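Right, subunit A next:
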Amino acid sequence: MADLLAPQLSAETPAPDWLEARRLAGKAAWESSHLPTRKTEDWKYTSLFALKQPFTAATESSESAQEIGLDLPQLSGSRLVFVNGFWREDLSELVPDAAIELLRFAEADEEQARLISEHLGSIVPNSKHPFSTLNDAVLSEGVFLRILADSKAAFPVQLVWHNSEQTDAAINSQRLLVLAEQRSEATVVEHFSGQGHSFTNGLSELILEAGAKLDHSRLHLESADALHIGGLHAGLNRDATLNSFHVAFGGKLKRVDVVINHRGRGAHCQLDGMYLLCGQEHMDYHTCIEHAEPQCTTDETFRGIIGDKARGVFNGRIHIHPDAQKTRAELSNKNLLTSSTAQVNTKPELEIYADDVQCAHGATVAQLDESMLHYLRTRGIPSDEALILLSYGFINALVEKQRLEPLRDYLKPRLAEYFGSAISAEPDYAAS
Partner candidate 1 sequence: MSQEQIDRAIAKDYAAGFTTDIESDTLTPGLTEDTIRFISAKKKEPEWLLEWRLTAFRFWREMSGPDWAHVNYPEVDFQSISYYSQPKSMEDRPKSLDEVDPELLATYEKLGIPLHEQEALAGVAVDVVFDSVSVATTFREKLAEAGVLFCSISEAVQHYPDLVQKYLGSVVPRKDNFYAALNSAVFSDGSFVYIPKGVRCPMELSTYFRINEANTGQFERTLIVADEGSHVSYLEGCTAPMRDENQLHAAVVELVALDDAEIKYSTVQNWYPGDAEGKGGIYNFVTKRGLAHKNAKISWTQVETGSAVTWKYPSCILRGDNSVGEFYSVALTNNLQQADTGTKMIHLGSNTRSTIISKGISAGQSSNAYRGLVRVGPAAKGARNYTQCDSLLIGDKCAAHTFPYIESKNPTGVVEHEATTSKVSDDQLYLCQQRGLDPEKAVSMIVNGFCKEVFKELPMEFAVEAGKLLEVSLEGSVG
Partner candidate 2 sequence: MLSIKDLHAEVEGKNILNGLNLEIRAGEVHAIMGPNGSGKSTLGHVLSGRPGYEITQGSVEFLSKDLLTLDTEERAHLGLFLAFQYPVEIPGVSNMEFLKASVDAVRESQGAATYDTVSFMRRAREACAAVDLDQAFLKRGVNEGFSGGEKKRNEIMQMMLLEPRLCILDETDSGLDIDALRVVASGVNGMRSEPRSFLLVTHYQRLLDYIEPDFVHVLADGRIIKSGEKSLALELEEKGYSWLDESEVA
């Protein structure tokens, strides 16, 4: 394995002192850890072979938004933009909102530093995912969003990590901590995009205190050559509600672990996701819902369309701990293969240690409904167009569920573009 640590250390902007201990601990943990192999159950279908190449330090860019192909949803509200891991003040925007505090770790005052130290890493099981220790090891730049107790953010907050085209494969890391205090409400959009073949090691943490409500979206729109290993960890306390929406186009290697910890009675999570792959892309979503407390609920839906020679992986685990009685958890994963060289591996998992629970999961790999296709064709719609329409419908249901209108408006034409290129490519599918 290439050295993933050294190039980042050399490029590093110094971490604030109060983060230094965590950084060193991360460094030590990373140095003593082993990267998973295909024999590791959680990495059975995803090879880290693509990381076996030399990486260089990411370089700061001063190019314009247009030059680096930055193309964002039109959200009102604050926006922090990082390019190649470096903050770009000129592209960012801060809109005053009394309900929130939005800052980079380096800007934290004493109270904020205390809060960050208290919560950062508190729900990330380091042992499980060595990449999170790597993230800690290079910890310097990070974003902290705090939503103050009993208040509601006036605008959505947008966080953008974009990579520009760089000659060598560059490595950088991303970190976000959201602290939604008691009974607060907010909307957050994480946006990953870019050009070229850089590798991003991302880690985001969402802490929802009692009664907090958070609408969260995470878009992976990086280039087809991009590498991304990311983790999203959420901790939900009593009666907290999280809506988390995930969209991914593929990359050379993309793996995102979404871990939801129900840590307080009555918490609820709605988790939706879609992956749309083509070319030689590889996308692996691993979701894990930890029901550690009674009376929590989870509704999870992931759908994938995989074309060309792409490979989709989905692993959805629901873990009901002893005494987590009256849990209701449902998971559905549906996949559509649109070419004879595409493949998908899916594994919904239930691990149940309490009896008074309602749990169900379902997974399918199938085609579009023949009778629907036929129906559209009898109405004069050509078969490839009918396929696109139906495939679009297959995932659009999830987009329509999202409350943020500008986000829906942003996604729809981009999805349509994907269908235009990926679906009509193989005419015999329509005929079969």
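As a selection rule, all candidates are chains of the complex that A comes from, given by their letters.
The criterion applied here is as follows: contacts are C-beta pairs under 8 Å (C-beta built on N, C-alpha and C of every residue); 3 or more make two chains touch, one makes a residue touch a chain; residues count from 1.
Everything numeric here is computed off the predicted structure, so don't read it as measured data.
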* Asked: All of 1 or 2 sit in the same complex as subunit A; which one actually touches it?
  -> 1
* Asked: In their shared complex, at which residues does subunit A touch candidate 1?
  -> 41, 322-323, 325, 335, 337-367, 429, 432
